[in-house]
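A single protein chain has been omitted; all remaining protein chains appear in their positions.
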Amino acid sequence: MSHKEVKSEEQSELNITRRSVLGAGAVIAGAGIVGSQIIDPLGKTAYAAGSDNPIKIGFQAHRTGIGALYGRWYERTTNSAAKYINSIGGIAGRPIEIITEDDGTDPKRGADVVEKLATQHKVDFVFGTLFSHVVMGSAPRAGELKIPYFVVSEGYHVASGALNRYVFQPCITDVRAQISAVSGWLFNNLGKNVTLIYPDYAFGYNHRDYASAAAEKHGGKIVAKIAIPPSESSFTRYFVKIPKNTDVIYHVMVGPGVLTFVRELGDHFGPNHPQLFGFIDSLEGVNISSPGLDFLDSSYFWEAMPRYADASDSAGSRFYRNAVGVDNSGASKSDSKDVAAYSHMFGCWETLFAIKEAVEQSGYKSKKDYSTLIETMEGFTGFNEGIAHPQGAKAFSGKTHQCYGQQFVSKVSNGKLNVIHKTSIADGMYEPETDYTKQSL
Amino acid sequence: MSSWINENGPLLFLALLDGTVTAFVLALIALGLSLVFGVMRIVNIAHGEFFMLGAVFSWFAFDLTNDPFWGFLLALVIAPALVGGIAVFSDRFILRKVKYHPESTIVATIGLLYVIQSVTLMVFGPEARAVESPLYFRIQFPWFGYSGYKLIVAGMSALCLLGVWLLMIRSKLGLYMRATQQDIEIAKTCGVPTQKIYAAVFALGGGLAALAGVFVVPIRQADHLMGLEPLLLSFIVVIIGGLGSIRGTIVAAFIIGISDGIISVFYEPTLAKMLATLFVAMVLVLKPSGLYGEEVV
Partner (left out) sequence: MRKKSLVYSLFFHVGILILLFVLQFILPTYHHSSVSKIMVLASYAVAYNFLLGYTGLMSLGHAMFFASGMYAAGLGIYYLELSALGGLLFGAGFTLVISLIFGLFALRTSGVSFLIVTLMFGQTFYLSILYFNEFTFGQDGFSLAKHLGKLVIFNKEYLYSNPDIRYNFAFILLTAYLLISTFIMFSPVGRILIAIRENESRTELLGYNVFYYKLFALVLSGTFSGIAGATHALLFTYVGSTFAEIHHSISPILWTLLGGAGTVIGPFIGTGIMFYLVDFFSGITSNYQLVVGVVLILMIIWFPMGIMGTLKQKWMKWLP
């Protein structure tokens, strides 16, 4: 197969992304082309190493610090994605080179890392940050250095307009959309009186505010709002404040304290407890059947990408799971104790593909083509489900630089998570609050 | 008045219960720091890491034996022993080499903290891991349930504190420690092997923190960053209580443990923490030598 043939096949794949995927039922389109991706992904000519100059992508990783768990899985996923992309011809015929730097999950260091990747390693793009405060500390620097910066964070920062036109979050949905999407199901299925338990900082406030807004919309009532400082290691004193008429406890505890949180919740309530609805953020990297988590049985969780494999999984999803080395229960294939951050890490895989798609569509060759690349990406309306986007199809807004996708509600039974509800992309949409396209570059 | 009690009584009761458990554990950790402060006159910034190692070794014991009860017993033996060993090693090859100079020790123990934390990250991993308690039973009060194991932890910690107190006043080792603390020069002339005492104290301090880690890990979980918070808290306890005073340490631990519990039940937690820290600062401003001043026991 010649170089040109490879290119034209990729070209036709890319045309798919231009098709609108908004509205119900427009999700799996172009099955034929998607199919050809899966039939033989490695059938394309293996890329002749070293011939063209590589596309360098700087990966700002949380290798150490409080984000280390995510950083580890982000790194594995990124490396798997790069390996796969290189095996199918790289980006626009050029191999990807990933250059990783540790930001220690520290916003002070984040800006330095962006600097180092951009000016010393001279990468084409920077991506990979998860924690909000690091995003806030690093993204402005990317704007000053005028280098495209792809966030894999779930935060609402990008879509809120707080950042700059160089920043995108193309492949992981934001908390506002997530909460809006699943709250509807919650209020309609679990109960109307809800107690919110959330961490006492920005991420938690997002949950507090958007869940409250959703309550108004769906006729629910927030009977208590309990903010817990992130450094807390014991939670019993907070549980006493949960009102007796609570139907549902909505919890999104993040950090190592989660195991204690669940255990103490169990100690506090015993067998007579309200419904529980949590966000899998609490349990990323943690085995659901860990000792002390039996209290979670029959409770519900939001997932961005279902941890446990299911017969109905798409071929793209199965390919991805295999490529990143995760088994059917969401743990590493080489170490069953090493549970993946499955609802977040897909963001890295998909973002690299989004970068590929943007580069190939815009004809980006070097830094002077940044504005073309950015404008091209702002023209994307979404991504199709497939190997490139295994979490699911996405809609994308050029104005907010943010994608929108489906969310999952899963139920815990027998130490496993089973998906019982999928939201539509539209469930999580909101009016754009900003328009980056109006800013100059 | 009675409706206030009805509404807030259970909260208060829970606060006292929780506060007591916290206080005992805190006393154990802080005691280690206090002894090191008192006898060696150094600030060990890595003290919280000894606590963390206790919890982490406990997890390994649990993983090895696959049984919560035997794992716990194994941890009780190996965790303080291993941590004590690390302490002795650090004393010999680091602290002694900087001659226990207060400022150099601060830098050196910061380095030690970085080393311990990063090695734990590499070997144990970044995630938090749970350890099952050796005994699990739930006590059902009229208003809420409570973990029986927590009360056992309080009891075990109390026994340990008693043990240390007995060590200090009844044993030869304790005598040597108190002598070294009071006046190292005279102690030397009286034939006290001060170098060995330093090593022993450092090991004892680390061992106590590790023991606290073993007790506490079934209630919470083990992760490589868990040492910072106990470090800060035990600093406060030690200074408020007075350097090197066991009684002072225990009293301060109780004041802090219980008041923290009560204040955060009634006020927003962040505000409660702010008030608590300001309160501590003001106590020191008014009585700089702490509650029990220069007492030895």
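Labels A and B are assigned to the chains in the order they are written; within every chain, residues are numbered from 1.
By definition in this document, contacts are C-beta pairs under 8 Å (C-beta built on N, C-alpha and C of every residue); 3 or more make two chains touch, one makes a residue touch a chain.
Just so you know, these numbers come straight off a predicted model, no measurement behind them.
When the omitted chain is restored, the residue from B:5, B:77 or B:110 that touches it is B:110. Which of A:124, A:200 or A:281 touches the hidden chain is settled by the complete complex: it is A:200. Chain A meets the missing chain through residues 63-64, 101-102, 104, 106-109, 111-112, 115-116, 119-120, 132-133, 136-137, 139-141, 143-144, 157, 162, 164, 200-202, 205. By the touch criterion stated above, the residues of chain B touching the omitted chain are 37, 43, 45, 94, 97-99, 101, 103-104, 106-108, 110-119, 121-122, 228, 232, 235-236, 239, 243, 268, 270-271, 273-274, 277-278, 280-282, 284-286, 288-290.
The criterion applied here is as follows: only the chains that are shown with their structure count from here on.
Chain centres here are Cα means. That of chain A falls 39 Å from that of chain B. By the touch rule above, chain B contacts chain A in their complex via residues 10-11, 14-15, 18, 22, 68, 118, 121, 125-132, 138, 140, 143-147, 219-221, 223, 225-226, 229, 261, 264-265, 268-270, 273. Residues of chain A that touch chain B in their complex: 64, 66, 68-69, 71-72, 200, 227-229, 231-234, 236-237, 239-241, 255-260, 263-264, 267-270, 285-286, 290-293, 338-339.
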